[in-house]
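For this view, one protein chain was removed and the others were kept in their places.
Moving on, here comes subunit A:
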Amino acid sequence: MGGSEERVVAVIMVGGPTKGTRFRPLSLNIPKPLFPLAGQPMVHHPISACKRIPNLAQIYLVGFYEEREFALYVSAISNELRVPVRYLREDKPHGSAGGLYNFRDLIMEDNPAHIFLLNCDVCCSFPLPEMLEAHKRYGGIGTLLVIKVSVESASQFGELVADPVTKELLHYTEKPETFVSDLINCGVYVFTPEIFTAIQGVSSQLKDRANLRRVSSFEALQSATRSFPSDFVRLDQDILSPLAGKKQLYTYETRDFWEQIKTPGNVAGTIVLSDSSLSLANETAMKQIGPNVSISANARIGPGARLISCIILDDVEVMENGVVINAIVGWKSSIGKWSRVQAEGAYNAKLGITILGEAVTVEDEVVVVNSIVLPHKTLNVSVQEEIIL
């Protein structure tokens, strides 16, 4: 039902320059959330999904990038979608729950009854209104979006067990070594404001433990894993895991597609033909494009060029008879005549797709295979299986 009092606020976690390093070299020039995915900055997709939520009061982007990196985008998208979007900068990373807690006063300003939390690098159908309805029915403090994946890939994510009837979250574990479940956490959540109390509880527990650590020198020797500061609270491990099985958290399953964009390889795996910005006004019968090619505005593709399964970003020039297969070609780069930029196309391997950073020049007839090239390099000799700094 949702009366006019039941306002909703959405928070999208965007991270910062020290996070998402797996997205390099593309993230050396642009924050990962602003990297174009299917013709729009990555974060555009969760933002426009939020717009479908009834009674949405505000969207907050929370991260620790510099404000100026998001200033332009945020005002543009607010105007375009007619929904208030604001970027909130953390002074330092607080973890996914810590970040939410850090801005609780601002978030609660609109007195929302429900708060959505989304990760900016999730690509899915975002069934947010349906998820909200389910959440209200369950009456818990939070509901997670979950999806079934293959048994082999499940261990890369947070695996969880849910009651098949009540949909209650019974058990949660992050990246387990042994099989727990093929149901995983999508990185989309909806909470009631009670979540802040839960985070505060955990945060003070962590503080106490940190104080103890300082006293015990034996603890100090146990530096097997990195010790977080006490105000670094992770949503999954620190909040969800302990609350599982206590009738507080529930799940909503989606059967549509779901992908998480951690590496450029993930982007290549989800590319679509970007019809809106495709301008092949000068195409001749000789140009062969596709399948699975995304070309940005202002890219120039010369005659006789062949592109397969690749992403060509803004202002790129692919000269005559150039070949690009399983690659991402960065902004302003240039692919020379008869040169070849290719990879095997193993989207999850380290050098599985070839990535050229911003303004990379591949000279005529040069071959680049299974490599990553950082921005502003000129390749005048062929390379294979290399990272070029």
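FYI, contacts are C-beta pairs under 8 Å (C-beta built on N, C-alpha and C of every residue); 3 or more make two chains touch, one makes a residue touch a chain; residues count from 1.
In this text, contacts and distances are computed from a predicted model.
Entry comment: the absent subunit's protein name, as recorded by UniProt, is "mannose-1-phosphate guanylyltransferase", drawn from "mannose-1-phosphate guanylyltransferase", "beta-aspartyl-peptidase", "Nuclear pore complex protein Nup85" or "NADPH:adrenodoxin oxidoreductase, mitochondrial". The residue touching the chain not shown here, chosen from A:28, A:57, A:106 or A:308, is A:28.
Counting the whole complex, the residues of subunit A in touch with the unshown chain are 17-18, 21-22, 24-25, 28, 223, 226, 372, 374-377, 387, 389.
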